[in-house]
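See below for the structure under consideration.
With one protein chain held back, the other chains of the complex are shown just where they sit.
Order of writing sets the labels: A, B and C. Residues in every chain begin at 1.
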Amino acid sequence: MDYSGILEEIKHEIKPLFGQGKVASYIPALAKADPNKFGMTVTTLDGNTYEVGDSKDTFTIQSISKVFTLVQAFSYFGDAIWERVGREPSGNPFNSLVQLEHEQGTPRNPFINAGALVITDLLISEFGDNAKIEIVNFLRRISQDSTIDVDLEVAFSEKSNGYRNAALANFMKAFGNIKNDIEQVLDVYFYHCSILMNCVELSKSIHFLANHGIVPHSGERILTKSQAKRLNALLLTCGLYDASGDFAFRVGLPGKSGVSGGIVAMIPQKLGISVWSPELDEYGNSLIGIKALELFTTKTGVSIF
Amino acid sequence: MDYSGILEEIKHEIKPLFGQGKVASYIPALAKADPNKFGMTVTTLDGNTYEVGDSKDTFTIQSISKVFTLVQAFSYFGDAIWERVGREPSGNPFNSLVQLEHEQGTPRNPFINAGALVITDLLISEFGDNAKIEIVNFLRRISQDSTIDVDLEVAFSEKSNGYRNAALANFMKAFGNIKNDIEQVLDVYFYHCSILMNCVELSKSIHFLANHGIVPHSGERILTKSQAKRLNALLLTCGLYDASGDFAFRVGLPGKSGVSGGIVAMIPQKLGISVWSPELDEYGNSLIGIKALELFTTKTGVSIF
Amino acid sequence: MDYSGILEEIKHEIKPLFGQGKVASYIPALAKADPNKFGMTVTTLDGNTYEVGDSKDTFTIQSISKVFTLVQAFSYFGDAIWERVGREPSGNPFNSLVQLEHEQGTPRNPFINAGALVITDLLISEFGDNAKIEIVNFLRRISQDSTIDVDLEVAFSEKSNGYRNAALANFMKAFGNIKNDIEQVLDVYFYHCSILMNCVELSKSIHFLANHGIVPHSGERILTKSQAKRLNALLLTCGLYDASGDFAFRVGLPGKSGVSGGIVAMIPQKLGISVWSPELDEYGNSLIGIKALELFTTKTGVSIF
Partner (left out) sequence: MDYSGILEEIKHEIKPLFGQGKVASYIPALAKADPNKFGMTVTTLDGNTYEVGDSKDTFTIQSISKVFTLVQAFSYFGDAIWERVGREPSGNPFNSLVQLEHEQGTPRNPFINAGALVITDLLISEFGDNAKIEIVNFLRRISQDSTIDVDLEVAFSEKSNGYRNAALANFMKAFGNIKNDIEQVLDVYFYHCSILMNCVELSKSIHFLANHGIVPHSGERILTKSQAKRLNALLLTCGLYDASGDFAFRVGLPGKSGVSGGIVAMIPQKLGISVWSPELDEYGNSLIGIKALELFTTKTGVSIF
């Protein structure tokens, strides 16, 4: 199937929504994003890529990196990671400390900030000082794009203002659920949030999850079939913070969003998809990105349900 | 495909789990359930039914009724119901008042008790004094079984001890989110929780959700295709209380559980499935029922992901 | 000491504050209170009464009744009441359910609504169907005023709208901390909240707490010296809902407020004091009443600290 026409239609239909959301502004580097950008890419399992708009503009992937670090940790540690982090929707704004306290330092799932810090801690336990380069190399490999790099200025800026994440890390360390040095954990965390990618690279990076865990272009198995399915289930129930239920209801696909306006999603056995538009809704998800994905599933009639 | 062999295998494999859970005991009528019961039924869209064990034993469906009342309300009121109840996982034990207070009387989703009371209130607004009979008739129709009835002793017993649900109803009434008389809302609520069904009836009742909203045997459209998909999404993210994420992770199907040990689930475009075993896990879901469904998806290789 | 001059000064100084608060409006009977009313009375242990303004206008005493019912329950059951209700400040708005859930149905203290319902339940266990008349008679006795009566219209109106208190009662009943019939508990509760008193009667009713538990004019011992002291401590830490700390800080006296704008307080070994002005601050306490008491302690230089 050729998705070019559908992507063009979507690009046209989302136009009236520009101006209804708000670009993230908690650090200057994010605040200066152009609110009128919109890019979208579909990569099918048979190797075709369809794109529209600003799909080759790079942006820091922010929380989307949590999918890739989770995949890495899951592939190295298997089900042992679930002793350190839960698998339930959080039912609270994504940076809340309440639930963390209630559950004795165990984050509800790997996609809230606390959970992603624990996953980062696991990768440091595995890779030591090579954690940063191992994370970037993993992304270069699964997207077959060796040029992927990191915006160090954003990483530095986020870390300098990252008091809430520092609070989370210290809090979990008090419960014994962070094993490595807090500074290092925060350092690696903000580093992988600042990885620069564009929509094309993202759709290529994610579509192994639609392919039972195997990277289609290289044949490399990243996760077992069962692990891939389970990770997709987790994305569906927890991938969009406190709006995960609404996203499942409206879009019906496993996905993950980031505060810079990107969202990745996939249709099992079919394709990986990515969208980017910096204006956010009240839940911190790309307002136009969600609408674009809703239009995509409506127009194609596909959904997992 | 003939599922008989798989069901027999499952029945054999779950045997060692008897005794590991606990039968619900908050009212005598539930406490006297035989802990060694196990039934399972698959009804495919082409009209075949496969069953194993105690699949013709009836039990009060308890919270499984929340799916059917939601379907009825959704079919009558459409998206207007989302002004009265949310669509997000609750992230809290199923009977918690905390979140309800935080969100000003709007329940997080229609499957927690508070949400089901609001849905019941909507049905009373629609049907008035006929609410009870309309709910039972709906079930008789979609399951093509005119013998379905209600255990009035259980309904009475639950209402007599239902202080927590009375608290929820009063609390939401204080916020204006219950419109009818509280006594009537509780009366209808405990009535539909006490509907008596067996596994065969349940799998037949649920499988229109796997068929884009149309009852296969009668051709009656209950929900639009889009509504059916969305309801399935909701079941996946919220159907098993605070263990919804874990159920999605392990089983990967939309489903709904009840405290008497029943679970219904479905595979879109394929089949409806039901299982019953009274012993519960720590989250109030059938311990053996969940395991049986996990075995089913593992053995058949099906999943929505 | 003659307090007449000080009371006149206070009446003059609080004038600019009229219009800064808001009269309670959750039931019509309260909403129609004249916002410009102000009365204040001091009754000294040697039997003198000093009054100013509308000190002979009656109003329903609302939550101030919680002091008197607690005193009755304490005198009948002694320290056994602390098995049913706590003694700690609530740290939450006065009608919150959160803490009640956290503490398994045991209210934090007898002055939040949940706690007062438990105390009412205790009095019903003691007096049965005579609970209402026993409560009113107790007030008539300690104030030496046989004309004290109840505004039944207010009682009825409050009960008809009292969904939140009904929620609390049902919730505690679910935990086993309400022993009698919920309807009766709510009935007696709203009845004693609707007792009609004026400032003179209130200052006379409260000043036995300043006198080591003995009613000065009659010599009747209501509480032991130790009990009276302890009850005063409880008033200081918990008497003004979520503003108790601020009241202790600014006024420095044990006291109790009601939503109709009344406040009672006392200076141990010296006097009982009451003030009434219907406009409330954001915490539900009389805005002018608190200011008047602050002026009183500043002008007289008295305080317990």
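The rule is short, and it goes like this: a residue touches a chain if its C-beta (ideal position, glycine included) is under 8 Å from a C-beta of that chain, and two chains touch if they have at least 3 such contacts.
Only a predicted model underlies this, so the values are computations on that prediction, with no experimental measurement involved.
Taking the complete complex into account, the chain left out of view touches A, C.
Contact with the omitted chain, checked across C:121, C:158 or C:242, is made by C:242.
Interface note: of A:130, A:170 or A:218, the residue touching the hidden chain in the full complex is A:170. Touching the missing chain, out of C:72, C:109, C:170 or C:285, is residue C:109.
Residue-level contact of chain C with the missing chain is found at 86-92, 99, 108-109, 226, 228-230, 232-234, 236-238, 242-246, 248-250, 252, 254, 268, 298, 303-305.
The missing chain lies against chain A, touching residues 96-98, 101, 163-164, 166-171, 173-174, 182.
To be clear about the criterion, only the chains that are shown with their structure count from here on.
By the document's definition of touch, chain A and chain B have no common neighbour.
On a Cα centroid basis, the chain most remote from chain B in this structure is C. Distances from each chain's CA mean to the overall CA mean are smallest for chain B. Averaged Cα coordinates give chain A a centre that lies 32 Å from the centre of chain B. Put simply, the C-alpha centre of chain B and that of chain C have 47 angstrom between them. Within chain C, no positions touching two or more other chains are listed.
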